[in-house]
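For this view, one protein chain was removed and the others were kept in their places.
Naming follows writing order (A, B and C), and every chain is counted from residue 1.
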């Protein structure tokens, strides 16, 4: 059963995500899509989108995809992730699609793809593998 | 020879880093230290520092460490990184130390450690391995 | 144009791969498939396939996929990889499929999926993201 409450909380209650401007676009069981309208403040020193922005989106969208599958008293915590940057990202928005590769009772593994949208064809700019712990909201330490 | 110009440019000319508030603390050949004074906007939904903030700092400080060793017509681009989150980060500031594990003419590998400072002992909260391409400023595509 | 010579050399001339028993199954431009018939010597202490066996297959098949796209005087060298183990692997053979996510003149990024075959449905047991350097055969150092 889809846990939409936790997913919405992740977006509404995370200051860094609101500050960045990341929008929840769509979700389903074990998957989530987000979009970020790019502004100058998302860039690095050479005019491309900063790796940290892409990593943040890949991580947060992965956590959201995992959160759709957890119980109502549970939450997700990122354990680790790895991200490859495939090409320079330059455009008007980033679109991230995350899908759970393996749901678990203690650990879920999710992959995220970040696409850059601009005039011209949409391109895959980064890909991440994310491991998330599933923890009880009460007993988290 | 230490390329301090490129290192300073990475901090002065990167909008996302200025927006985040990351400060250059210290650097030397193949190493760099930065600090971020934590504010509410750096947090995720449960009051801890967002994984994306830690990833951004780990990546940018690694790039800065690698940049100290490159030529004046070169720049660094993050190829990929992996980061493990070891404990929840909660405190007044993050301190990141990056050191080049293996400098190269085409690729450098750097490790970054992120420490959380608060009343009480400083703790290692995340650790990253970062691969960076060394590219000519003119021929980057 | 598909560089089948380099791909075959990778299989015929690599002692560790011959010793392991990995077979080349199929290949095309930017992709490769391999299979390993499992024996007792591939296992870890609890009867499951050792993580190192899965990692070796994921890496070597990724390198083979990247090698199909390089020039005749070039070779591939693994820069780094990350692999997630999704479930315990137990069965009669492993089947690996690798596909190039982003080919490059200096660096290619490949993803590999390892499936475990046994009586019953085939399952994805591990997934890897692999970065490979493309180097000239003469100038490698």
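A few remarks follow.
As a convention for this text, a contact is a pair of C-beta atoms (placed from the backbone, for glycine too) under 8 Å apart; a residue touches a chain by one contact, two chains touch by 3 or more.
None of the values given here were measured: they were computed from a predicted structure.
The residue touching the chain not shown here, chosen from A:33, A:59 or A:80, is A:80. Hidden from this view is one chain, which touches subunit A at 79-80, 82, 106-107, 109, 129, 131, 133.
In the full complex, subunit B touches the hidden chain at residues 82, 84, 86-87, 101-102, 109, 111, 124, 127, 129, 131. Although one chain is hidden here, its contacts on subunit C can still be listed: residues 9-10, 12-17, 19-20, 40-46, 50-53, 55-57, 59-60, 75, 77-85, 88, 140.
Heads up, the rule we're going with is that only the chains that are shown with their structure count from here on.
When you average the Cα atoms of each chain and compare centres, the chain farthest from subunit A turns out to be C.
Separation between the centroids of subunit A and subunit C, computed from CA atoms only, is 28 Å. Annotation: 21 Å between the Cα-based centres of subunit A and subunit B.
In subunit C, 82, 109, 129, 131 are the positions where the chain touches two or more neighbouring chains simultaneously.
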